[in-house]
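Reviewing the structure listed below.
All protein chains but one are shown at their positions in the complex.
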Amino acid sequence: MTAIPLEAYMLLSIVIFGLGLFGIVVRRNLVTVLMSTELALNAVNIAFVGIDAHLSLANGQIFALFIIALAAAEAAVGLGIIISIFRLRRVESTDEITDMRG
Amino acid sequence: MDYMGLLAFFGVMLALALILISLNALLGPKTPESMEDYPYECGVPLYDQSAQSTFHQGYYLLGLLLLLFDIEAAFLFPWTVVYKYLGVFGFIEMFLFILILTYGLLYAWRKGALDWQFEEEVLER
Amino acid sequence: MERLEATFPLLPLSMMVPVFGSLLILLLPERFSKGISLFSAGISFLIALSSLLFFDFSKAQAVQFYQYYPLIPELKVGLALGLDGLSMLMYLLTTLVSFVAILWSVRDRQINHRLREYYLWFLLSEAFLIGVFSSWDLMVFYVFYELTLVPMLFVIGIWGYKLRLYSAYKFFIYIFVSSLFLLLGIVSLAVEHYKLFGKFSFSYFDLLNNHYSLEYGLFLFLLFFIAFAVKTPIVPFHTWLPDAHGEAPTAGSVVLAAILLKMGTYALLRFNIGLFPEVAVFLMPVLVLWGIFSIAVASWYTISQSNVKRFVAYSSVSHMGFVVTGMFLLNMEGLRASIMEMFAHGLTSASLFMIAGFIYNRLHSFNMDSLKGSAKYMPLFAIITVLTAFSSMGLPGGSSFWGKFLTILSAREYTTLLAFLVLVGAFFSAVYILYLMKVLFLDSKEESKLVHFTDVRGFKLSAFLLLVFPMFMVGLAPYLFFNIFDKSAKELLLLVMRKLVGG
Amino acid sequence: MENIVASLIIVGIKILVLLAIVLGLGAYLTLVERKVAAHIQRRPGPMVVGWHGLLQPLADGLKLLTKEDLFPRYGNKFLYNLAIVMALVPASLVFAVIPFGPEFEVFGIRVKPILTDVNVGLLLFFALGSLAVYAIALAGWASNSKYALIGSMRKAGIVISYEVVITFAAMGPIILAQSLSTYSIVQNQIDQKLWYIWLQPVAFVVYMFAMLAETGRVPFDVQEAEAELVTGFTVEYGGMKFGLFPLVEWYVETLSLSAIGVILFLGGWSSINIPFVGFFDPLFFLGPLSPFVWFLLKVGLVFLFVLWLHWTLPRYRIDQITSTAWKVMLPLTFVNLVFTALIAPLVWK
């Protein structure tokens, strides 16, 4: 049985990472932006796991595990902040939170 | 190879699901009526078109809690499998981990995240 | 260079006296401020005078009262304090002028609020200035050099005249930014020393051993020169000066003109010539012509002023032109002229600013016209004014005479044309003084406003006398002063020759 | 080459069996439920179609297939259909990691009666279980109807609460078995001569609670709450699309969760256990078929237990359900985990 080549993993992860960054830049909805950052982090996970399979090591998977955990924490905090933004002012778009300028 | 079986099964189930979804469109009668595709409102005329408004923030909190605890579970799974080889050290590590988790749960508890108070100031306290 | 270690911490002490005084001012009630500052400035002046007794004139080229306190041994940064002939002169000037400035302030009506801060800043500035003139470590020199900015910023900004905030701001930015180049130059020297000898050093004596290619030397020279040219100032860089001097309170202008400008010329002499003799020689024609240009342009500006303070300020610029010209002529007479002019200008400009301040105290105006008729109603004041003015103009017997005369002499050593150019410069500077004289004594057809005011007396008179007396000492017995700095100048010249011949 | 062909055939057969279980058994369980419910309420239940209503599921299926295909006017069509896929596929995929019996030999080929004995079988189970939330949330959201949305939020809230609980509850058996593979968990129970329920009674109870909640069975069926929300998040679905949701939720999921419960706590296909001594098999006469029968028997018993509860208990409020999960069940599982970690060395060989 042939293993999936590293290039495939890397390509996938790069594509997803790019999508994440693209989403952060282009999307306007607060939650979508947050999700895009999480997407980018998950792309890193794919890369790590793929590299691990390629090198037959385990360190990358541990890294991926930590990324999962901390990304979750970040998402939790992010959602909290978004909710409190929403409670203060009914905004949904990043265009609307530009009180501070200069 | 194990996963190939899984993949095949997944394909079969996906196909099945798609078939079952589309069967009604093929087999069912088509009798268009003006009101038939209105959302169900107990017969009362529709108040507003979108129901996708806000819901109780308790659900958000549940979501956040799930996020955190499920992830911590992901840390515990590897530990459960190799616990045999870790000995006392593994036990202490796990104990600390669980302790911290319990603290997190306690925190959510004390801060009222688990009580569905139907008032505004849950997050703020 | 030879260093004579001090057995007695003279320089630290004379720096600590004002600092200690300022601490006392902070701690004691405001009504003691005047007395304390007067007392500590006087003490440090006395210390400076008495240090002349211990100064070994036979070894005036050596650094005497030398002491070293390491700050960062690894980089060889340390508090290296000492006086050679040149710094000795500047040290004397500093303590004298500081004392005079404080003496003047005691009766200055402009200084009527926040007295405690005022005297605090003056004492601190005296301490920093002593530090500037006695440091032999470039980094420490830079620290003191920068530190002198802070007191002056506050003095101009708080007790100055109408445009004080703008002037203080401008003054600080000009000097601070230009001196950043100096900082870069200083650290580059140390790094160069590291690359040559494998260890850092900021000590002047070590850095004398550095040698550079001409291009690199030129680059470093310019880094130093920018800072000092702004400080001195030389003409295109002078625009901060009229504002700062014009808006500062009298005592502030006195210290600014008499000492702070000397920092620039002193440093040019010490560092630009001392550390980069080849470059100095290379650039000599440019710099000399630049100096003469500076004299001429500044004189032109001076004549067109109607504000006395700005008048004096511009005249300072032109005097500084003499100093720079003399210095970069790079012969014995030139250096003598330059140093003498530095000292002389310290005295005369201080006195001129005090004259302006005196008039302002009486009439609340800096207009030239206010001086009209002073010869009639305030004879003592008029006499002092005349003495100062002639001294500044360079009449024989006046203090500036030697500076101008020797500059011409030294220029004569190169070509007569150059001497002629310097002479033209001297002529210009005579013109504006004569213009001042005209206003003072000849334009008295109209009724003077000075009728109802008393003449100069008391504290202010003694302040004037403290300046006028040395002016004539310089004019009449220049050898007293040549004794102090001649050997240092010769040493500097030797340095230049040695580098040129040996290198 | 032959091996590959053989294994392909075996995989094919296994998939067919699983399909039969998911669709056939799933469908027939509706009949079982209706009969059980009817008998609990002292009535006969469906009696018309076929003998004692045996053909009723078929008739129901046919009826559902010939309904008109409706779609709520303001909904999102893609998500609306995706919800069904997301409900059916993961729920049925769980069966891939359920071992129905011990390894046996047919025509010289050793066959494990499990589709894929992966070494992270339980992890796969939890992962697929988590996906169920998406189906629910999507269904409610895509319908764009208030009743559907409220129902789906309630259900999702419950499912995510109990997802955590069920995960932690399952950790006890995993520690004891030192494996995440479902097959070896059962094998370990047999080797250690111990059903894990004897050491994990608390975890088992918690697991059962969580199972009821996850499948939306009474007493945790607030997502439907007939009197309030009609049929909850499925209110806007019609025809076969409507039919699939209860099929998945009430039968396929219940069945798979029962099976996993049996595997984790009741020794899978092993016969009756006397702790640390051995197994007692009253069905020995069935020979090699006995493990399979035992497994089905246990699953069936657990399933019937669920049905029994469903038709006897009242319903709780949503906040009561979730706070029970977090305040009672989760701490219990924590304690159980530490306890298990302490006693685990006694069990290991």
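For clarity, chains are labelled A, B, C and D in written order, and residue numbers in each chain start from 1.
The rule is simple: a residue touches a chain if its C-beta (ideal position, glycine included) is under 8 Å from a C-beta of that chain, and two chains touch if they have at least 3 such contacts.
As a convention for this text, contacts and distances are computed from a predicted model.
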The chain that is not shown, which UniProt protein name from "Phosphoribosylformylglycinamidine synthase subunit PurQ", "ABC transporter permease", "Peptide/nickel transport system ATP-binding protein" or "NADH-quinone oxidoreductase subunit N" does it carry?
"NADH-quinone oxidoreductase subunit N"
For the chain that is not shown, enumerate the shown chains it touches in the whole assembly.
A, B, C
Write down which of C:1, C:23, C:150 or C:395 is the residue touching the left-out chain.
C:150
In the whole complex, what residues of chain A lie against the chain that is missing from view?
6, 13, 17, 20-21, 24, 30, 33-34, 37-38, 40-41, 43-44, 47-48, 51, 54-55, 57-60, 62-63, 66-67, 70, 73-74, 77-78, 80-82, 84-85, 88-89, 97-100, 102
Go through chain B and note every residue touching the omitted chain.
82, 85-87, 89, 103, 106-107, 110, 124
Hidden partner sits against chain C at residues 70-74, 77, 139, 142-143, 146-147, 149-150, 153-154, 157-158, 164-165, 168-169, 172-173, 176-177, 180-181, 183-184, 187-188, 190-191, 194, 219
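In this section, only the chains that are shown with their structure count from here on.
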Have a look at A-B versus B-D and report the one with more C-beta pairs in contact.
B-D
How far is the middle of chain B from the middle of chain C, if each middle is the mean of its Cα atoms, in Å?
80
Compute the distance, rounded to whole Å, between the mean C-alpha positions of chain A and chain D.
32
How about chain A: which of its residues touch chain B in the complex?
1, 65, 68-69, 72-73, 75-76, 79-80, 83-84, 87
Chain B partner contacts - residues on chain D that touch it in the complex
7, 11, 14-15, 18-19, 22-23, 64-75, 81, 84-85, 88-89, 92-93, 96, 115-118, 123-124, 126, 130, 141, 143-150, 153, 156-157, 160-161, 163-164, 167-168, 171, 174-175, 178-180, 230, 235-236, 238-241, 244, 318-319, 322-323, 326-327, 330-331, 334, 337-338, 341-342, 344, 348
Under the stated contact criterion, what part of chain B meets chain A in this complex?
1, 57, 60, 63-64, 67-68, 70-72, 74-75, 78, 123
